[in-house]
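Step one of this worksheet: look at the structure below.
Only one protein chain is missing; all other protein chains are in place.
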Amino acid sequence: MISAIDDLIEMALREDIGTGDITTETTIPENVMTRAVILSKDDGIIAGLDIACKVFHRIDDGIRFEKLVSDGDEISKGQNLAIIKGKARSLLTAERTVLNFLQRLSGIATITSKYVNAVSGYHVKIVDTRKTTPGLRMPEKYAVRVGGGHNHRFGLYDAVLIKDNHIAVAGSIIRAVSSARERVPHTMKIEVETKTLGEVLEAIESKADIIMLDNMNLEMMSQAVKMINGSAFVEASGGIKLDNVASVAQTGVDLISVGALTHSATSLDISMEIEL
Amino acid sequence: MISAIDDLIEMALREDIGTGDITTETTIPENVMTRAVILSKDDGIIAGLDIACKVFHRIDDGIRFEKLVSDGDEISKGQNLAIIKGKARSLLTAERTVLNFLQRLSGIATITSKYVNAVSGYHVKIVDTRKTTPGLRMPEKYAVRVGGGHNHRFGLYDAVLIKDNHIAVAGSIIRAVSSARERVPHTMKIEVETKTLGEVLEAIESKADIIMLDNMNLEMMSQAVKMINGSAFVEASGGIKLDNVASVAQTGVDLISVGALTHSATSLDISMEIEL
Amino acid sequence: MISAIDDLIEMALREDIGTGDITTETTIPENVMTRAVILSKDDGIIAGLDIACKVFHRIDDGIRFEKLVSDGDEISKGQNLAIIKGKARSLLTAERTVLNFLQRLSGIATITSKYVNAVSGYHVKIVDTRKTTPGLRMPEKYAVRVGGGHNHRFGLYDAVLIKDNHIAVAGSIIRAVSSARERVPHTMKIEVETKTLGEVLEAIESKADIIMLDNMNLEMMSQAVKMINGSAFVEASGGIKLDNVASVAQTGVDLISVGALTHSATSLDISMEIEL
Amino acid sequence: MISAIDDLIEMALREDIGTGDITTETTIPENVMTRAVILSKDDGIIAGLDIACKVFHRIDDGIRFEKLVSDGDEISKGQNLAIIKGKARSLLTAERTVLNFLQRLSGIATITSKYVNAVSGYHVKIVDTRKTTPGLRMPEKYAVRVGGGHNHRFGLYDAVLIKDNHIAVAGSIIRAVSSARERVPHTMKIEVETKTLGEVLEAIESKADIIMLDNMNLEMMSQAVKMINGSAFVEASGGIKLDNVASVAQTGVDLISVGALTHSATSLDISMEIEL
Amino acid sequence: MISAIDDLIEMALREDIGTGDITTETTIPENVMTRAVILSKDDGIIAGLDIACKVFHRIDDGIRFEKLVSDGDEISKGQNLAIIKGKARSLLTAERTVLNFLQRLSGIATITSKYVNAVSGYHVKIVDTRKTTPGLRMPEKYAVRVGGGHNHRFGLYDAVLIKDNHIAVAGSIIRAVSSARERVPHTMKIEVETKTLGEVLEAIESKADIIMLDNMNLEMMSQAVKMINGSAFVEASGGIKLDNVASVAQTGVDLISVGALTHSATSLDISMEIEL
Partner (left out) sequence: MISAIDDLIEMALREDIGTGDITTETTIPENVMTRAVILSKDDGIIAGLDIACKVFHRIDDGIRFEKLVSDGDEISKGQNLAIIKGKARSLLTAERTVLNFLQRLSGIATITSKYVNAVSGYHVKIVDTRKTTPGLRMPEKYAVRVGGGHNHRFGLYDAVLIKDNHIAVAGSIIRAVSSARERVPHTMKIEVETKTLGEVLEAIESKADIIMLDNMNLEMMSQAVKMINGSAFVEASGGIKLDNVASVAQTGVDLISVGALTHSATSLDISMEIEL
């Protein structure tokens, strides 16, 4: 399958291996075969096993990779996640890159899952943002889905999101929306960012498909939801944390976008142990 | 200058822009010029301003980028970091990618700086690891230096680091080191990982250039330092956190490696405000 | 600006120039300067002048390119379109690639414009399809816009278009739409292809954002438009030609998609004359 | 085999699939297998089946592709051309790109074949030009061969073709030819463009290997052929259409070059039907 | 200008610089400006100055490069070839790659020039072969021209050269030539390799454009030249050295191809001296 992840894997392996894994090449004979286990040293949600498998195969397609769990599974400290068999050299050379992918993506899935659980009683979706690590947009958005979240637009190209700056130049929300509506493919939705209830009103009038409530307090959000009353999707955004996300959900918004899912996720501790 | 960062910037911009910034193209007239400010919403250490400048120029080399601070400076909440002038379209299209770089790299510089400060009285270096984000090895290691830390090896190709698995196959530390010594360029140092004082003894005998004390307690580390007695560099590694790093420094090790500098740094909050 | 067109220009120049323009290098002295005119030998709509300029500059950024008309202008046989000044060698080497772009894109803009004019009295948009030349999706869709048409989705990634095959597997239109709705970003619209009025009914019920009437006759289309009654966008598709497009418009559909805009456009005759 | 077609296929798939076939991924379960038929909806000459196969395999090398006809075969409306078996997702994702290649290349083979048939009684070759779609030079020239035509030079690098502009700078045909002869590899032929009988005379004297008669009328061409009398290959070029190509052939020229084979070919209608 | 040399320069710089010139970065302050001289430590023919300039500019386009001689000039030990001004860091980082290009290309130009001089009284051309360093075909063939030699075909794509193996499969020289003649573009010449006078006769009969005399002794070559008598170009090939090349020229062949020009050229000694 054509996929940008292959380019990223190539880039990651090249930056780590460079002109060769000098340690492995000078201490491990070429034909030693081995078996290794990938195991978790944290509790969380696993994400990235198929990418891990691709990394191993990019190094050596003779490696056998057997998953013991699947992306999205809850894993706990000490649990084995996969068994790998192949040349000791290949496993050792791939180890760090494999773990770097698994640790970061599982970190994102884990934090996402916490947000999703925090709003489990509400009819609301947790969505990500474009605040992703440069070059890792697609795998990070994948990890959000694995964690139970949903994706906002993938980039600047697949949806219209009119922010305050666009509005200021265009003159008004209505003008900006109609200028966009006229020219974008009919298949694309238009979202507008609002900061005040006055802007919400204008956004409703503009017939935007989605209205973002940016950094509003809970009361304003509740009012905005009532004003919009189903005529557009409503997205809450800005300053949302694990301890206030449920209150935001309670205002009746359809979507809550959380930048921290990707920009402030920390690694899940995962390691590989070789059994020689 | 030839630099892998250009490939990463290209990749990051392509994943965000794809076939075009549809919002900006349909709401902002082509020739509107503007001025914007990059400002911090957190306290920390700034890193990545030159990369930010490169990102803007990759989009539009007519953009003027004026730094108000330099990489490594301590910045505080509300402080302006740079002023940018150019086409409104170009600024808006570049915004997110620029901030994604700045936020992540400044996050790394900031946490590094905390570790460095925590051991400021000791003759010890805080160094990073290979636990970096796939594809971002070089900029992340740069951010560590900006934060006052030092770099461990860049990848598998520029130094020998013999770990337990290598030792197990080779048969002993002494064999592994001598096998490597014989074959690697004379310009490369050899580091050996040890977990017990017995292994430390063997490492000393093997004439390794650097001895890593992996996951030892403070007492063992102190003893190891005495045994090594200057015959090799000593690196402490494993389980080091902000609250125990000073105690580790006190054992007299030369280097303390901290994976969290890169695998668990969270973003520094930085934003761009356009003044139309 | 980051743009896929640069890759295409590179590819086009490399395939034409290969290891060098042997004729020019062996018959034209290196420093001869010249002036050339690009002129039309047909009536039509011009498209691709900025791309032409980019091609010249990729060969030699010392070339001066002055447009006498702009993309979208109606041009007539014998009319000068641009004046180019620079090294004779550079102009001659770039000539064919420049003209190949201009001729194809202007051919598309010209045919598009004929369709747009044919429905000028109706509230309907002429849109393109994904039946574009491999590798030329974006410039060809640009030429459609230049000719007064609009773009359908850019590719498989930026909108959902559920066709008969998808429906057959999913079991029903309603199931297919709800399966997609649940999982795609909230920013994306969902379009469904229908071939019968029964399917139109089901599509309405599924709350699809856009309903495509595929290869229906005029009467069926009129009925479908009435049934849908504004609850979704309506797109007519299949078998549409210049001589029946007005009748299709008369049925009240919102959009008419025409594959021939791109898959069967013929070149507009454009040439370059050098004045030595 | 090393081949530029692989780059083009990659580019074509990337522009269509981008970040993923969102419709297929959200409506078709991953493991559904299916069988599809590629069939013609037009009469013509088929070209591009091996490229179609490569496109399928680039998406999923588990796809089985069975040709029912071969490139160059005459096909008729309703005829099945190939049977494909594999994952439904893979087939649906590849469909449009496969058809875009087949339709364009078969369109070129079909129009070429008409020109070739029109001169079937004469000892003359129909050849293409460099007026190809940017990026598609090689597959389009392949389609010309499939249609029974022959190729002119592939690009600026593999033969010398001295045109009026080159002559004007060099001072005369004789000077231009001798300047080129002296410097190009001895393996390359030299062709000269002529517009008058006087230029033909000069071209003969210059010992050009090939003489092109550009935009001459039939009588001039006949005379030129007599003057050249076998001392060089003779190519007719300019303003040649299906209805006058036989008359041109009658003048005794060796080659007739036709830009329309590639710059104005329209698609042959070919589709894929999935049998679930 | 589009040119494969840019890719090679990129590749050469990346393999040398990798993640950075660690010595220069840690010992030379960023803003020290300097002046350097490129000078020869050998007698010979210089080639590659424009490539040297490109390498410097790829590192830092602020570098000023002033040529004191031109490609093809005879240079002598101790002679200054160019003056370079710019940042000390940039000059030091580029130094080795610049010299590696200059040394190899000048080595080729120098040896070529010796062969050319050795046959200076004869009407014969010294030509190269495809025995070039992988990846350096074009610059090495350029260096041959700089040294006064001529180029044989550039690769497998731009001329037909039928060797013994092709003949063996085709059945005879006549069949092989006519099979190729029928199918290659009319712009391409056909060369045939012969090892005996019988094969020469057959090659003449086949109307090959060029006949190669492979590893024949002087007497056979003289006879072959007489037999061919101007009906085709004649190329001598195989076992030609500086001390027998004049005798080969004396046989009356048109071309002498010499693999050693590229496969066994040694470097000309050239160095860079920085004047701080």
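A, B, C, D and E label the chains in the order they appear, each numbered from 1.
To be clear about the criterion, contacts are C-beta pairs under 8 Å (C-beta built on N, C-alpha and C of every residue); 3 or more make two chains touch, one makes a residue touch a chain.
Predicted model, so just to flag it, every value in this text is computed and none were measured.
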* **Residue among B:I17, B:C53, B:V127 or B:I240 touching the omitted chain** => B:V127
* Among E:L136, E:I228 or E:V248, which one is in touch with the chain left out? -> E:L136
* Which parts of chain E are in contact with the chain that was left out? -> 4, 7-9, 11-12, 15-29, 32, 88, 92-93, 96-97, 99-101, 103-104, 130-138, 154-163, 165-166, 168-170, 176, 179-180, 182-184, 188, 260, 263-264, 266-267, 274, 276
* Asked: Contacts of chain D with the missing chain: which residues?
  -> 1-2, 4, 138, 154-155, 158
* To do: Tell me where the left-out chain touches chain A, residue by residue.
  => 10, 13-14, 17, 19, 58-60, 90
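Here is the rule we go by: only the chains that are shown with their structure count from here on.
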* Asked: When the contact pairs of C-D are compared by residue number, which of A-B, A-D or B-E has over half in common?
  -> A-B
* Give a one-word verdict, same or different, on whether chain B and chain C use largely identical residue numbers at their interface, taking over half shared as same. => different
* Structure fact -> Fit chain A to chain D (C-alpha, same chain sequence): the rotation, rounded to steps of 5 degrees, is 120
* Please compute the C-alpha centroid of chain A, do the same for chain E, then give the distance between them in whole Å. => 53
* Structure fact -> The distance between the C-alpha centres of chain A and chain B, rounded to whole Å, is 22
* Structure fact -> Whole-Å distance, C-alpha centre of chain C to that of chain E, is 45
* Residues of chain A engaged with two or more neighbouring chains -> 4, 18-19, 138, 154-155, 157-159, 161, 183, 188
